[in-house]
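One protein chain omitted, others in place.
Chain IDs A, B and C follow the sequence of writing; residue 1 opens each chain.
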Amino acid sequence: MQIGLIGLGKMGYNLALNLRDHRHDVVAYDISETTMEAIAAEGVATAATIGELVQQLQGRKVVWVMVPAGAPTDAVLRQLAPYLSMGDIVIDGGNSNYKDSMARAVQLKQAGIHLLDCGTSGGLTGARHGACTMVGGDAEAFDFCEEVLRDVSVEKGYLYTGKSGSGHFVKMVHNGVEYGMMQAIAEGFEVLHKSDFDLNYKEVARVWNHGSVVRSWLMELVESAFSKDPELAALKGVMHSSGEGKWTVETALDMEVATPVIALALLMRYRSQENDTFSGKVVAALRNEFGGHKVESAE
Amino acid sequence: MQIGLIGLGKMGYNLALNLRDHRHDVVAYDISETTMEAIAAEGVATAATIGELVQQLQGRKVVWVMVPAGAPTDAVLRQLAPYLSMGDIVIDGGNSNYKDSMARAVQLKQAGIHLLDCGTSGGLTGARHGACTMVGGDAEAFDFCEEVLRDVSVEKGYLYTGKSGSGHFVKMVHNGVEYGMMQAIAEGFEVLHKSDFDLNYKEVARVWNHGSVVRSWLMELVESAFSKDPELAALKGVMHSSGEGKWTVETALDMEVATPVIALALLMRYRSQENDTFSGKVVAALRNEFGGHKVESAE
Amino acid sequence: MQIGLIGLGKMGYNLALNLRDHRHDVVAYDISETTMEAIAAEGVATAATIGELVQQLQGRKVVWVMVPAGAPTDAVLRQLAPYLSMGDIVIDGGNSNYKDSMARAVQLKQAGIHLLDCGTSGGLTGARHGACTMVGGDAEAFDFCEEVLRDVSVEKGYLYTGKSGSGHFVKMVHNGVEYGMMQAIAEGFEVLHKSDFDLNYKEVARVWNHGSVVRSWLMELVESAFSKDPELAALKGVMHSSGEGKWTVETALDMEVATPVIALALLMRYRSQENDTFSGKVVAALRNEFGGHKVESAE
Partner (left out) sequence: MQIGLIGLGKMGYNLALNLRDHRHDVVAYDISETTMEAIAAEGVATAATIGELVQQLQGRKVVWVMVPAGAPTDAVLRQLAPYLSMGDIVIDGGNSNYKDSMARAVQLKQAGIHLLDCGTSGGLTGARHGACTMVGGDAEAFDFCEEVLRDVSVEKGYLYTGKSGSGHFVKMVHNGVEYGMMQAIAEGFEVLHKSDFDLNYKEVARVWNHGSVVRSWLMELVESAFSKDPELAALKGVMHSSGEGKWTVETALDMEVATPVIALALLMRYRSQENDTFSGKVVAALRNEFGGHKVESAE
């Protein structure tokens, strides 16, 4: 079917190719002309503005928005909405906070526009060759788009999760789980690394991926990473984060749910961003105060 | 090849069938006669005693011990060793503590007997149809047994991990990772469960297993569990543990490695075993003392 | 000096008596007539409405608001503001979120009214006999009220913390620290409790309060609690919370600061409010799926 696509970042670009491969009629727009030229060279139609993009769509319009969460998504929706009419559908495939999606759905609904909040997992290879999509919003709008959602996802890899917000909510929790799983795996390899055994981490990841209880796509990626750099010697262990782990913890706090593992996975990321901590200084100072224990000097 | 197998519990029984299917010549022993009759009915030879079991083996003997870690393993090794000779090989496929395995290897070595410490993952279906095995000990002994280890494991699912103890060590850390991954997944579903969205947990697990970052065997098992009991209503959330998570944390403490996620996964299991806590009483009492906050009464 | 006091709950009532003892001229108001009669019997003047309360104050007016944080504080400020004039001062002595205090200060400032955000610690005995007060807002307004703040606080127990919001911010963090300290103490007593030693908890708290590193007011309260109920047998270990620990964690997340101890102290409170957990069910179900481990049945 015909579909507009706004945003050709790492995820959006791969999605465009994915849609094209499934013979959907994509009209793409991105603020970067270079990117637009690149996707055009791949056989995807482009539009010079968001307005033109919508004009190229026929009948009941469907526009997939794939831009960073927060202000960028708001900006695109603000630009896009005036061109849409009653019954048209916007799919937000980005990592929006589910509460934002709920509010945006209410607002767009006032103009009769449907918002499907589509959590998208699977990383870049997923966007390119088959993602995992969790979709909230009006059931009728979902049904209208189901063909597209099915096609961009791996087999069995899409789900209608219910009312507005539920798609991004399920995706948010997915990311919280991901934080915990990644930290668990990482701690395990640190224990291996600190041991006196002389282990080949890539081989350990490989064997764990074949028949063990912890076999998983993340462990396959660990194997891949160690195959490129057997001790990860080129990397610094700074763990950045992009928001959804934090939202999961905040949501858990609001619900008064104990999520210690997800919370600690997040906090260890923050800790990794510091070379030294003020809390460490306070403890070191205290130990010196009461026990005369030596302190180390800051350089 | 010919192999003795001591211990026909849930894991050992399935392993016996697995070995038989690969046309190895198994002689099995278990303290339960009923179990021995059952395995005999499956076409596996049995021996009435450990001594008889060894006598039925020809040439360089290989005996796979699959009994609970700790005292039971010690007891079996004590009974078994006198029947073995220089060069014979014992495979400990149980969940022994790697330090015990290191000590046992040294001791058996005094009689020229090799101990391979073989961490075995994959649960019951793994033992039956293809496990994941991590094997430490003398390289020569491993080479001698490699055919058997390859056959009982899934393809690419076995690894020689190095010197004695390394097999059980890698398996121990695997279980630590498993604890963390399980708790991360479980916390995620609790957040879903406490939300206002009306989610089908089985379907969420299903979609997460197709294309998402968290796809994994554990998530497949989650899907399976929810397919049997959509809200897990029949279960009590008491999380028992069998030792390896604890050993992982203890090992991390000895190495001074920060493993907060694995540690918390373990501590939440302990917490789940309590209906009420003394620490909770202390905090409740304190809040009452300084703020006059109401306390709840024990029944 | 003359001071209005709105809110005669547990904290406000004790504060009224504290102010009276220091010979301040208090005019009090509470929605409960019974409470007003009680405080009147203690020699404190009362007013039938907030409007009348303000009318009884002379010159530059100071009104101390001591009501629950959030909506009740907003409601009182909305009622109170119209009666105040340029230069008058409102002290919010409740547990308001510091961001609310910052916003309220900006708003009241438009009418020339000063808001001092006064974090108040020390519990009921503190409010009665000498509190600990942390006060943010305009320095000039603080100076005008310093006499009152000094009088209601223990010696050295008040601090001007700087611009608006800082008083409630410092109080919020104080409560976060309090959560961590309480949980640390509580965990210690649980370890004592689970041991094979036959310990007298009150005596342990007593000795720890005399010369040890952990001597503290909280430990004195522990001693007091055990002196009333040696095993806390009458209590259920449900740990409620009133918001500031949660705000501390949320603030730490916003700042990307790792506060694992404060976060866990909060999460264990949430955990204590549950008899059983969905996460526990998921882990129990998983262990059954892969290992055939027994599960416990929900009643």
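Here is the rule we go by: a contact is a pair of C-beta atoms (placed from the backbone, for glycine too) under 8 Å apart; a residue touches a chain by one contact, two chains touch by 3 or more.
The structure presented is a predicted model; accordingly, all values stated were derived computationally and were not measured.
A.B. asks: Give the residue, chosen from C:5, C:145 or C:170, that touches the chain omitted from the document.
C.D. replies: Looking across C:5, C:145 or C:170, the contact with the absent chain belongs to C:170.
A.B. asks: Just checking the interface: what residues of chain B touch the absent partner chain?
C.D. replies: The list for chain B reads 213, 246, 249-250, 253, 256-260, 263-264, 266-268, 270-271, 273-274, 277, 279, 290.
A.B. asks: Would you write out the residues of chain C that touch the absent chain, in ascending order?
C.D. replies: 121-123, 126, 130-134, 136, 153-159, 161-163, 165-166, 169-170, 173-181, 183-185, 187-188, 190-192, 194-195, 197-199, 203-204, 206-219, 248, 251-252, 255, 257-262, 264-265, 267-268
A.B. asks: Applying the definition given at the start, please give the residues of chain A touching the unseen chain.
C.D. replies: Interface with the chain not displayed, on the chain A side: 10, 122-125, 182-183, 185-187, 189-190, 193-194, 217-218, 221-222, 224-225, 229, 232-240, 242, 260, 264, 268-269, 271-272, 275-293, 295-299.
Operating definition for what follows: only the chains that are shown with their structure count from here on.
A.B. asks: Please list the single chain whose C-alpha centre lies closest to the global protein C-alpha centre.
C.D. replies: A
A.B. asks: With a Cα-based fit, what is the angle in degrees between chain A and its identical partner chain B, given to the nearest 5?
C.D. replies: Fitting chain A to chain B on C-alpha positions yields an angle of 180 degrees.
A.B. asks: Same or different for chain A and chain C, when you check if over half of the residue numbers at their contact belong to both copies?
C.D. replies: same
A.B. asks: Find the geometric centre of each of chain A and chain B from their Cα atoms only, then give the gap between the two centres in Å, rounded to an integer.
C.D. replies: Here chain A and chain B have centroids separated by 33 Å.
A.B. asks: Which residues of chain B are in contact with two or more other chains?
C.D. replies: In chain B, 122-123, 183, 185, 187, 190, 194, 217-218, 260, 264, 268 touch at least two other chains.
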